[in-house]
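Of the protein chains in this complex, one is absent; all others appear in place.
This part shows chain A:
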């Protein structure tokens, strides 16, 4: 006789792309599964379910996170941005548009994670966070000054997002496009993210 199971679910509120969703979640459910199976927000992809591929990347309070590694029950009141929150087919985010024009994908399955990760990465760089590829002299800059993003920096900072179709060179170009044609580096992407996560 298996004992009666109690309290295996909780009701909580997730703020996803500026919309509050009050949902009852299984305590075993990841944020990714709640997004995909309960909220029908299937833009965030399940590639490995183990934090190895980045296809499930969302912005959690504005920072990149693998939603497959987060239990939904621990995120009552959290603010999330998914790929659906960056833009839509009528009004895509500049980075979404750049991915399309640069053909920075083939099958498209890692793409939402790459784009969300790219937006998050540009914000991190704008805030001055260094990476493994940051040059020594760059590290001497004043705290908080935006980081210069050359191609090695972009590659290093995007390496949590795998692409098996091999679109990496085009992804780097797409990110450079946004960095370059939006004056002041990452300001636009950063602002946009604040808008949608506010």
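Here is the rule we go by: a contact is a pair of C-beta atoms (placed from the backbone, for glycine too) under 8 Å apart; a residue touches a chain by one contact, two chains touch by 3 or more; residues count from 1.
In this text, contacts and distances are computed from a predicted model.
*Asks:* Of the candidate names "CbtB-domain containing protein", "Response regulator transcription factor", "Cytochrome P450" or "Xanthine dehydrogenase family protein molybdopterin-binding subunit", which one corresponds to the UniProt protein name of the undepicted chain?
*Replies:* "Xanthine dehydrogenase family protein molybdopterin-binding subunit"
*Asks:* Please pick, from A:67, A:82 or A:134, the residue that touches the omitted chain in the full complex.
*Replies:* Touching the chain that is not displayed is residue A:82.
*Asks:* Among A:31, A:53, A:80 or A:149, which residue is in touch with the absent chain?
*Replies:* Hidden-chain contact among the options goes to A:53.
*Asks:* For chain A, which residues touch the unseen chain?
*Replies:* So the residues of chain A touching the missing chain come out as 2, 5, 8, 26, 28-29, 33, 36-37, 40-50, 52-53, 55, 82-84, 86-89, 92, 96-97, 99-101, 103, 105-112, 115, 133, 151, 154-156, 158-159, 161-172.
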